[in-house]
Every structure is written in C-alpha cells, then in structure tokens.
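Note that one protein chain is taken out, while the other chains of the complex remain in position.
The chains carry the letters A, B and C, assigned in the order they are written, with residues numbered from 1 in each.
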Amino acid sequence: MEIELGRGKRARRAYTFDDIAVVPSRRTRNPEDVSTAWSIDAFQFDIPVLGAPMDSVVSPQTAIMLGELGGLGVLDLEGLWTRYEDPTPLLAEIAGLPDAVATARMQELYSTPIKPELVTARLAEIRAAGVTVAGSLTPQRTQELYETVAAAGVDLFVIRGTTVSAEHVSSVAEPLNLKKFIYDLDVPVIVGGAATYTAALHLMRTGAAGVLVGFGGGAASTTRATLGIQAPMATAVSDVAGARRDYLDESGGRYVHVIADGGVGTSGDIVKALAMGADAVMLGVALARATDAPGQGYHWGPEAHHAKLPRGHRVKVDQVATLEEVLYGPAPVADGTANLIGALKKSMATTGYSDLKEFQRVDVVVSPTR
Amino acid sequence: MEIELGRGKRARRAYTFDDIAVVPSRRTRNPEDVSTAWSIDAFQFDIPVLGAPMDSVVSPQTAIMLGELGGLGVLDLEGLWTRYEDPTPLLAEIAGLPDAVATARMQELYSTPIKPELVTARLAEIRAAGVTVAGSLTPQRTQELYETVAAAGVDLFVIRGTTVSAEHVSSVAEPLNLKKFIYDLDVPVIVGGAATYTAALHLMRTGAAGVLVGFGGGAASTTRATLGIQAPMATAVSDVAGARRDYLDESGGRYVHVIADGGVGTSGDIVKALAMGADAVMLGVALARATDAPGQGYHWGPEAHHAKLPRGHRVKVDQVATLEEVLYGPAPVADGTANLIGALKKSMATTGYSDLKEFQRVDVVVSPTR
Amino acid sequence: MEIELGRGKRARRAYTFDDIAVVPSRRTRNPEDVSTAWSIDAFQFDIPVLGAPMDSVVSPQTAIMLGELGGLGVLDLEGLWTRYEDPTPLLAEIAGLPDAVATARMQELYSTPIKPELVTARLAEIRAAGVTVAGSLTPQRTQELYETVAAAGVDLFVIRGTTVSAEHVSSVAEPLNLKKFIYDLDVPVIVGGAATYTAALHLMRTGAAGVLVGFGGGAASTTRATLGIQAPMATAVSDVAGARRDYLDESGGRYVHVIADGGVGTSGDIVKALAMGADAVMLGVALARATDAPGQGYHWGPEAHHAKLPRGHRVKVDQVATLEEVLYGPAPVADGTANLIGALKKSMATTGYSDLKEFQRVDVVVSPTR
Partner (left out) sequence: MEIELGRGKRARRAYTFDDIAVVPSRRTRNPEDVSTAWSIDAFQFDIPVLGAPMDSVVSPQTAIMLGELGGLGVLDLEGLWTRYEDPTPLLAEIAGLPDAVATARMQELYSTPIKPELVTARLAEIRAAGVTVAGSLTPQRTQELYETVAAAGVDLFVIRGTTVSAEHVSSVAEPLNLKKFIYDLDVPVIVGGAATYTAALHLMRTGAAGVLVGFGGGAASTTRATLGIQAPMATAVSDVAGARRDYLDESGGRYVHVIADGGVGTSGDIVKALAMGADAVMLGVALARATDAPGQGYHWGPEAHHAKLPRGHRVKVDQVATLEEVLYGPAPVADGTANLIGALKKSMATTGYSDLKEFQRVDVVVSPTR
C-alpha cells in the first residue's frame, strides 16, 4: 500500500473521518437494546464521551454535569479555573471580545500564574458532587504540579500535549520520565496525543491506562497550514487500535483504552471513531456547542493563546441546545450536532451491533465526501 | 481491492453515482426503437419509475396520474392520507410554514393516529381509477395494519424502512418474521432498504418480489453527518444486483427485482442506477419537483418529523414542470430534472441498447465530478 | 486497471483534461523553432485549430478569417446561414434575448427550413476568399443534403453528431451507410463524435480521413446530469489515438487524423489534447470568446434549441479579444483564453519539442485540480 511520491520518498495513504462511512450489514437491532457503556480501570461510564480539558468545554460545573449524564469531564488544571478565584467574569469577557483583540487579551489572561490551592479546590468541588474526578496537565507542567493533584485526589489523571512521546529528548531540562512517573503515581493515567502505531505502543509500555489519539492543538486545517503536520484521524485511530491489540498480546493481557481526541465534531464522527477501534472519544467543539458550556458560544484551546506561535483562534460556535440535549436529544437540528448518543445508538442498532466493543468490527467503506 | 485504512481496519472503496458515468460504445440506435418497459410479478409498466411513498410525492391522485403515465405510485399508508379525512389543507399548511416552526408542526400533524378505514378508502380510490395499486408500511407497523391493507386490496405491498433486514433482533417486541409474513400474504412484496449483498440476499430468501436498494431516511449528506452511515449507491445497486444473480441460481430461477431507492435525483442518476443493474428506480425529490406534486414545492420524508432524532428537513425544491413533463418533456431546463424518460431513451439509444435488461451491461467509467 | 464498483460491475478509471498536466523534460527549445503545422489529405494548416460548426463560432466571414489565420473554419450547413438570406439581424437578436425566452425563440428560428441554394451560396462565398472550404452536416441530414454540398464544392466534409457510429441501428429509416457514402464521395470526410477505441476504429474503417473525439452536444456537466453519459476527454483522445495506431497497422499505412472536439476551452486544454495524441482540436467556446465571433458574446450549439430535450443553453461568454488576438496574442489576460498558439508554442518549446507529432509523446502526470 506504499505510494511512491517521487524518486526520493514513499508514503502511505492516510484517511480522515470524511473519507470513510459505516455501512449497514445484514442484521438490525432495536436502539433500545444497544449499550454504549464502557469502563477504564475501576471506573464505569454510560457513554463513551470525555469532555476535553479546555476552558470553553469543561468547568467544574460542566464536569459535574457530564459525570451525572454518564460521561467524564476532564478539567484543564492549567486553565483559568486554577489561575483565578472566580474566572466566571473572565469567561464572559472572552466571549465578548472583538476578534481583533481576542488573542492578545487571552495571552494576558493566561499569563497569570497557576495557584496550587485552586487546583486542590476545583478537584474537591467536583469530587463533592459524587462523580468521577479527572484533571489534565501538559507534560511540561506535570512534574511541577502532579503532587498537588495527587494530594487533592483525582480518579483519572490526564497528561495531554500536542504530541506526547515516551521518548522526549531535551538538552535544557530533564524530560518527564513517563514510565517512572506512571509507576509511582497511584491513579490510572491517560496520555496523548499520539498519532502513530509506534508512538502509541511506546506510550502503552509506560503503563498508561489510556492513550489519546490525535495531534492536539488547533483545528486540523490550521495545523496543516502552519506545521505541515496532519494525523488523519481514521488511520490514526486504527493504527493505535492495532497497537492496543499487539500490546495486549505482548503484555499478556493488559488492555489499554484508545480515546479519539481530535476531529470528532459530530455524531457521525463519533460513530466513525468507534468504528475504527476507539473505546471512547474526547469531545471539544461538539460539547462547546452546548448553550450551557462555559465557552458561551466560543471555543478555544491552549494553542489559541500561545505567545509566539498561535496555531488557532477563539472560534465562534453555534449554540445548538443544552448539554443534556446535545448528548441525548431531542435534536432541534439534523446535522449531527445534537442527540449525539441517540444517533450513536441508532447507528449501532441499524448495523446490528449491541455494544461498543463489537461495534469496532462494523464494516466501513472509503467514499470521500466532496 | 481491499484498502488498509490503518493497522486495525480494512475497507472497500465504494462509489456514488457522482463517481461514475456511462460511456458510449460502437453502436447507436434511434431513441424511437428503445423500450423502457419492465414488469414485476404480473404487473407491467411502460417506465421503470416508482413514486416513493412520501406525502410530498404520492397522494392518491398522483398515484393515479403516475399509473396512467406508465409508472407506479406507492402510497405511504402511514402518512397524512390515512390520518386525516382531508389532508389537502394540511399539505398547503406545511408548504406555507416558516422554517423555524416546520419541524415542530409536522411532528404534531403526524402524531394523529392512523385510521384503518382511511387506509381502505385511499386504496379503493386508486383501484377505482384502474391503475396498479401499491401501498407502503414500515416494518414497525406492518403487523398492526397489514390485514387492513390486504382486505382493502393492493396489487403490490411495500415494506420500507431506513434499513430492513431479514434478521431484526429485538428484546422488547417480537420482530416481524418477514419470511412467514410474505409466505402468508397473497400479494407480491417489495422490501427494503438494503444496501449490501448479504442483506439483500437474505431479503431475497424471504420470498420478496423486489428489493429496495438504499439507506432510507434523509439525504445522504445528512445521514452521514448524523449517523456516520452511507451506502454509496452505485456500489450498493451493483452489490444487490450481484445478489439477484446469485439468488437466481440458488433458487433455480426466481428473479427478484432490484429497485434503486435513494440518491436518484436526475435523469442522469436514473441512467446510472439502471446501468449498475437496477430494474427500476423509486423517485422522491425528482417527482416532488413537479408542479402538481402534493408537496407543492416542498419535499420531506418520515425522518424529517422524527420526535427525537430528525435526520432531515422539509426541503424547498424547484418546481420545474408538470408531472407529465417531468417524465416525458418537453423539458424547459437542461439539468436532468425534466423529461426523465426522454433522457433515458436518448442515453440508451446513444449507447446502442434497446431494452432495460440489456442496458444493465452498458460500459461505465469512474470519473468523479468535482 | 479494472475497478470493481460492486459485485455486479467493473469499470475503468477515465481521465479528463483537468486530471492531468504536461511536465517539462530535460531539453528546452526556443518557441521560434517550434512548428504547429499539420495537414489532412492534401490540405495544410499552420495551426491545429478547427472552428466548430456552430452559429456562435463560425459564419462564412469567420471561416474566411480562420482560414487566413492558418486554421480551418467549419460552417454548420444546418444553421442560420442556410435557413435565412441574411441571418445577421437574427444573430444580434439572439444575443439580445432575455434568458427566459431565449430557448423558445431559438427553437422558432431554427425551425425555418434549410434552403439548398443558400448552402451553395455560403460555400461559394468561402471558396471565393481562397481558403480551404469545410461544411458540416448531422448524420440525419447527410443523405438529404450531401449532393447539394458536393455540387457546391467543399474541400473537407464534416459529419458531426452527438455520437456517430459506424453501426447505427434504426427501425424507422434506412441509416446512413457511412462506408458506402465515404467511398462514393469525392472529398475527404471527417466524422464524429466518437469517444471510445472501438467506436473510433469502426469509423476509421469506413474510410474517414479524420475522427472527431468527444461526446457532442452541450457542456460535459450538462450531459452528465441529463444523460448520465460522460466521455472524459483525456482518456477518450488517448483511446482514439490508440485506434489510429492500430488502424495504421491494419490498413497498411492509412493515417486517420484525430481531432479533439469538446472540453477544449483554454490553451492549456489544447496542449493536453495534443499531448494525449490529438492531431488537431476543434474549438467552440474558445473561439466564441472572440469579440468578432458571430455569437456576439454568446455561445450555443444545436442541443440548446432541441425541441423536447434541450441539453444546453445559450451561454454568455466573456469577450476577451479579437479572433486574431485569441489565436496569436498579445493576450490581455493570463487565464489561457488568449494567445492560444503562443501558449502552445511556449509549452512545446519548454518541454523540448519542435513539432506536433513529436509532442504527442510528451510526458504527462496525473494531478487533479481541486
């Protein structure tokens, strides 16, 4: 399947979710008979949905809501909630900024130092609600803050960067030794993004409970224009699912969860991510579209306020419905942005599958949208 | 022809009608020498056109018109005509609704219960005109209403759902046993949608006289965004035609008709559907464009008023000409929306074929439109 | 290279000019050293350009101009010039018609009978100017009018229809026996459109001096939407060039000229048509863009005023420059619509070729435009 690009280079063809579609098979089921449950370590969830650690998606309050709705909200422990006592007015301010000054003002807002005591307080607030607690740090900050996080208590610890590798090389600082770190830590760790078989396999060998699949940091189109890098998601998820299978054998039975993180904007994308082998999806913009999302109609990630190389923007999003309706309907629109779980169940039922693990085997065709 | 999407998944390339074109060969004919006739069971038709069971396409009156014009109109027995004594003002109301309230009002209108006596009356009205009578139910309603339908008398019975399989699994209700149902019923049954070789083969084995090819319920783009599902029609029709051929052998000579149902919006699409092996096409929007179609400039299917997961909208369509002109011209436009049969005959004549069965062998090329 | 579209159908991938590009090689030349001359039978031309027999492209006057500029204008002997003593005011009227009534009025204008004495007069007018004389009939009219044409005297006789085959089957009329007709006639005949190897080979065997490659009658996009038919031109030209090579061998040395007729709208397209093996190109819209073209800013073919199935429209075109400038520059624009011959020479020189026959061997790559 190798393609010769020229006399000096060969390449694989890689596929995005837009290149593929799920196809029905000979059996059908009732949507009522379909289960969307999954579990990671000791934690069980009704729906395979993680809220992405971004200030426009997950606040302590939405983490609680998502937990109560059957999913998992991951709080960004380097966002506004750990820098300010009360970021509520700042979120409103960001939503009100004219485009011309948005980046500059956000750079300012995110330059205030992180306060460890706020890390503790935010996680306690989520825990108090009785839902699974998950917080996220970048690899760069993990060593500085993880003890605070561990002391505050999290159920799941997420290390999330643009690309996280098990072999980071640095001449200026001792890089995070993931293997040792995960071994020492007492909670399961989800780590990524990883976009290839090898990168994911190495992360699995560090002891991670889950791997985020994707190339984080901004929309695919922006990343491609800026960095020339793209990890087409259908291929990336499938490659990492291949690593999961091989590592399961190599490790004598350790099943590392594969979580698609990026390029999952609609219910159709969720269906395809799971079809390609993901155990769950981490949603950003898909949840930022909720009327009760903290972004208040806007969505941004850390790359949008990067000091020297912003690779994204504060993006205006359509507010389609409440978070509950975004997940469970009724859907006021027919474009895959609402009733995500209803659509997933309908898709699984129509193709004859009754649980997520089986659904990973559903037939897929290549048929690019135009 | 298998493609490796990633280490964990392989897929076929599947083709839509937009990906292909028919090519001329070495022989040409006079359009006057071309026949577009076909028959199913004892029923013969001049043109391979079925009107889709949708309230915007087929009313009792248009079923009669279509029959008189050589085709077959299939009445939706779960639509407005079996819920209301006189749906005429409601059709006008739907055509006049502002977009913002259309879905909600349609959900209301379609929640009125179906009246069995109206099923009887509508079918009698069509029969009285002397044309072939065909009515359609969803698999969910078939058990409840088929006796009424059978008693009222239909020539052809259509069971049409998003995806209909011979193996529906349900824990909450006894699913329709298609094989037994078709065996018991005295009229030929057309059933679908089916989108794959295996699904179609299983439907053929239930004794169906015809199989609808497609993944029903809304435009392909909407279904793909919402459910992640697409059954690219050129491949689907060809696969089901392959099942027809294999079942013909397996059954010792039973020819099950293949009817393309979905993605057939222009005369060019009709040509391609037949070229891929269809015996006939079921038309929705192509007929809803008639000035005398019941939709009065709008088109919608049952998925547009689904209570929790609408996967379509009431769509405004261009009204191009009368139903007769849409089928036989003269065409006021040159975009494949009028004189469908004239175009079909021209296409068959230009490529040298004189009947539909032969035309299934016409040469096709892959050449995607941009 | 066969593709399986589905279980019941296989197809070739076919290519349009937009799918390909010519690539430079290791040698370059001076544009001044490049010859664009070609000849067919005893007639020699400086440039491989035929004006298409369409009223918007070739009048007796433009036929003369084209001849004087080194090309060949082919007069449509079934157009306005053989129906009216003075069609000049009618051409102006067509250019002034509102869109809404254009088709109807043109249908009217073209229903006036053809006057044989005008056929004679128009051909005499062209002959009097000392240029090569060429006129065109459809296969349907050839038997009725060819004696008039032969008597009037043409140097080259063109039979041009949507698709012309050597094996036309008709139950209502004796079809034109091309082989006998060409044998009896004393002038070389150019015939087409043909779009495949086999169709072209059969036409060559009738004794034709040239074959028009294409599927006539309207823009490719319109034909595809209406008839489902497309003959992607890069593949079609190459296939017919293959037939020329095989027929050259089979006939013991008769070289039949291949003329690309359709899809050649820019100088880039001319380059690609020749690169794929054409000996010359027949230009429609490319010449209709001349300020002194008879269409006066509009372009149409016979399919635009077809009585029942119009497969095209009167199309407004940009008037870029005089006919001489369209062919030889200077070019006021840089989009391939002016200085067609200058661009062709530059392209041949840049890739190192000095005449058209050699240039048919130039390297081509597949690289679809987006």
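Note that a contact is a pair of C-beta atoms (placed from the backbone, for glycine too) under 8 Å apart; a residue touches a chain by one contact, two chains touch by 3 or more.
Remember, it's a predicted structure, so these values are computed and weren't measured experimentally.
Student: When the whole complex is taken into account, which chains on show are touched by the absent chain?
Tutor: A, C
Student: Out of A:Thr88, A:Gln230 or A:Gln296, point to the residue that touches the absent chain in the complete complex.
Tutor: Going through A:Thr88, A:Gln230 or A:Gln296 one by one, A:Gln230 is the residue touching the chain not shown.
Student: Of the residues C:Leu5, C:Val22 or C:Leu176, which one touches the chain left out of the display?
Tutor: C:Val22
Student: Looking at C:Leu118, C:Ala209 or C:Ala241, which residue reaches the missing chain?
Tutor: Considering the complete complex, C:Ala241 is the one touching the chain left out.
Student: Please identify, in ascending order, the residues of subunit A that touch the omitted chain?
Tutor: Looking at subunit A, the ones touching the missing chain are residues 3-9, 11-16, 18, 103, 162-173, 194-196, 198-199, 201-202, 215, 218, 221-222, 224-232, 235, 303-304, 307-313, 368-370.
Student: Touching the missing chain, which residues of subunit C?
Tutor: Given the touch definition above, subunit C has residues 1, 13, 15, 20-30, 32-33, 197, 234-239, 241-245, 266-272, 275-277, 329-336, 339, 342-343, 346-347, 350-352, 354, 363-367, 369-370 touching the missing chain.
Note that in this section only the chains that are shown with their structure count from here on.
Student: Tell me the fewest steps from subunit A to subunit C, where a step is a jump to a chain it touches.
Tutor: The least step count works out to 2.
Student: Looking at subunit A with subunit B, do both copies bring the same residues to the contact (over half shared) or different ones?
Tutor: Different, since under half the interface numbering is common to both chains.
Student: Could you work out how far the Cα centre of subunit A sits from that of subunit C, in whole Å?
Tutor: 57
Student: Roughly how far is subunit A from subunit B, going centre to centre by Cα mean, in whole Å?
Tutor: Measuring from centre to centre gives 40 Å for this pair.
Student: Can you pull out the residues of subunit C that are in contact with at least two other chains?
Tutor: As it turns out, subunit C has no residue touching two or more other chains.
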